[in-house]
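Take a look at the following structure, please.
Complex shown without one protein chain; remaining protein chains in place.
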């Protein structure tokens, strides 16, 4: 923004700050988790802060008003036009007039409803931001946006059955696998076992992958993308009949989000455990099972 | 005893009438112990009646064997008599069944003259003896096994060792008594005709 303002010589710079207690957790922005970090808020929490307009000496700005907005937005990343604010609150900081000197404001949104969590996906992004705008008539507005992250704790699921299933290829491979739960929190550990009832192929190794499936749109126009979050080898070599291989997969190491179902009719994010057997000729035999992820802890 | 042996020249073993296995199983073990570890014996003079080839082989192993034929040596090709020069002595060897009457001193004397020897060694009677008659020596080593001899009442196992030095003969007579070997030494000196 500052670059732009210099080109257009807007004559001022904007700044937005969040009030926050020092222990408030932060989370990185963006998919690669390497972006700048932002503060984490949860549903119903107040969001407050300050906004500053710094005027360059000798400049003045005529405006139609200065406002601050809190916006929840779903962006389709490959279709810029398809950005949708599912949520927006606006507060006026200054009635229309002329700014001749630097000025700062306090702002506060109380008990804001933030039922969706921040999400950066392949095709879709859900973000929350606070936007400071100087509205102008003839020129483009001057704005400053500041993202924050929303994460919501979820209650432990009341029903959490183990996941057990027998699969196979006739006369070739029969296995039974079992995961202790169907619903895991993000720092959980998947415990289970794979029992070999019949092995007639030469297995080289077995892995348990976590797959994230992101669906955007709905119906016929919907698209779906899967990505393998992790590959975790759980067996080396070929087992014999009646061998039982333990499974223990710590989820904490991976970049996971809770399962999101039909967020604003725009997208869903689901997770699967994919049990993969690879034989000596590198043929892969696999079985995917959905697991539900939920957030037990902020951060 | 062993050390005494070395003081003399060659030792001569006088032995015979084994009759193994016809009349005895083996030599008394005390004799075997005496004879078999020694290498001091140069000549073996055997009066015959070995009984088996095994005994013959044992004797050959002991030293230079001179043997004559006994009455029971039917399967062997031994001479009837033999004369051996040992030191200054001529020693005649005969089994003794040819000496009739058996064991008779004068009959032996005849054979001594016939063999023209200074010492006549004979067996057959199964009774050891040493005698000097007119400067000639008559030696009978007896039976080494104490073998049965019908005309003899009690047979005591015996053999002899003879050491020759100049005109002297030292004779060791071994007898088995209650499992042990006893030895009696006697010295014989030859009186030369002048």
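Observations on the structure shown:
Lettered A and B in written order, each chain numbered from 1.
Assume a contact is a pair of C-beta atoms (placed from the backbone, for glycine too) under 8 Å apart; a residue touches a chain by one contact, two chains touch by 3 or more.
Note that in this section contacts and distances are computed from a predicted model.
Per the UniProt record, the chain missing from the shown structure is "Vacuolar protein sorting-associated protein 35", taken from the list "18S rRNA (guanine-N(7))-methyltransferase", "Trafficking protein particle complex subunit", "Transmembrane protein 203" or "Vacuolar protein sorting-associated protein 35".
Touching the chain that is not shown, out of B:43, B:66, B:82 or B:97: B:97 (per the contact rule at the top). Among A:238, A:278 or A:292, only A:238 touches the chain left out of the display. Considering the complete assembly, chain B touches the hidden chain via residues 19-26, 51-54, 71-72, 74, 97-98, 100-102, 104, 106-107, 110, 113-114, 116, 134, 148, 150-151, 153.
Listed for chain A, the residues touching the missing chain in the whole complex are 205, 230-240, 243-246, 248, 250, 252-253.
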